[in-house]
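A protein chain is absent from this complex, but the other protein chains hold their places.
After this line comes chain A, so read on.
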Amino acid sequence: MGTQVKDVVIKSDAPSALLLDKHADYIAAYGSKKDDYEYTLSEYLRMSGIYWGLTVMDLMGQLTRMNQQEISDFIKSCQHDCGGISASIGHDPHVLYTLSAVQILSLYDNVNVLDVDKMVEYVRGLQQEDGSFAGDKWGEIDTRFSFCAVATLALLGRLDAINMDKAVEFVLSCMNFDGGFGCRPGSESHAGQIYCCTGFLSIAGQLHQVNADLLGWWLCERQLPSGGLNGRPEKLPDVCYSWWVLASLKIIGRIHWIDKSKLRSFILACQDEETGGFADRPGDMVDPFHTLFGVAGLSLLGEGQIKDVNPVLCMPEDVLERLGLHPDLLS
């Protein structure tokens, strides 16, 4: 008697060709109905939503279809007196949206519409005595925020603003016996946190502290029979893990441990042929988040029609080239 392993079954009529034009149309039209109830529900993360949309458009060579001026003005009005950026106008500032804002403006080479010094001060002020980073003034600690902090500063060329040694010490204290990382010391390993921590260590120049074989093994165990990747044992596959897991593997130099063609098939099956966009798994509703990570995952797999994506910052390589940023990768 066999157990059914948690996985999806890809139907034979699932999409198998890459539908880039449909995805570009989907993103370009997203949010044009601004009174939509769904849109209001997600306003609390709007800055990240814009980053997802713009980045995937840039990867597809379609960035010009988006309204640069409107977006720059919007971002400017999201910077608060403390220097931090909020997800949308009137919302409270947070390091998550500070990073998203800097990523967006980096795409446009327009970071200076913001008060950069104040922003750097804001990020610096979030670092705690033990090296960890709070997300905002209210003090929640999470390794995601360590990543957001250093990624923001790296894009601004201001990594010297924080205590990097302490920051590294904290992230390493979140390393678990399986080689993975959780949100805080003692927390369960999770692919999303692993992406943040390996990305952090890359920027900090400390990738040698990772046990690449052990972590690589844990990461490639995320691949399921369908070809898709999950984030933890016995979870269903999700296209966003094609990013978190794959990028982590790329960073630690073990991307060849994954069955690339099976993963590619899974990602393509997550497309919606009618509406464009990608869903978390085949047949579900699409959204910009999964659309970015589906396309970015395909880029890491070597898809010719898509620009090269940087596995640490999830931004087009040519943008980072312009900034002179080359975060470490293990070979």
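Rule of thumb we're sticking to: a residue touches a chain if its C-beta (ideal position, glycine included) is under 8 Å from a C-beta of that chain, and two chains touch if they have at least 3 such contacts; residues count from 1.
The criterion applied here is as follows: contacts and distances are computed from a predicted model.
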item	value
Among "creatine kinase", "Protein prenyltransferase alpha subunit repeat containing 1", "Iron-sulfur cluster co-chaperone protein HscB, mitochondrial" or "UTP4 protein", UniProt-listed name of the chain not shown	"Protein prenyltransferase alpha subunit repeat containing 1"
Residue, one of A:Lys22, A:Lys76, A:Arg158 or A:Arg184, that touches the chain absent here	A:Arg184
Which residue of A:His23, A:His94 or A:Arg254 touches the chain not shown here	A:His94
Interface with the undisplayed chain - residues on chain A	1-3, 5-6, 35, 37, 40-41, 43-45, 86-87, 89-92, 94, 128-130, 132, 134-135, 138-141, 177-178, 182-188, 190, 214, 221, 232-235
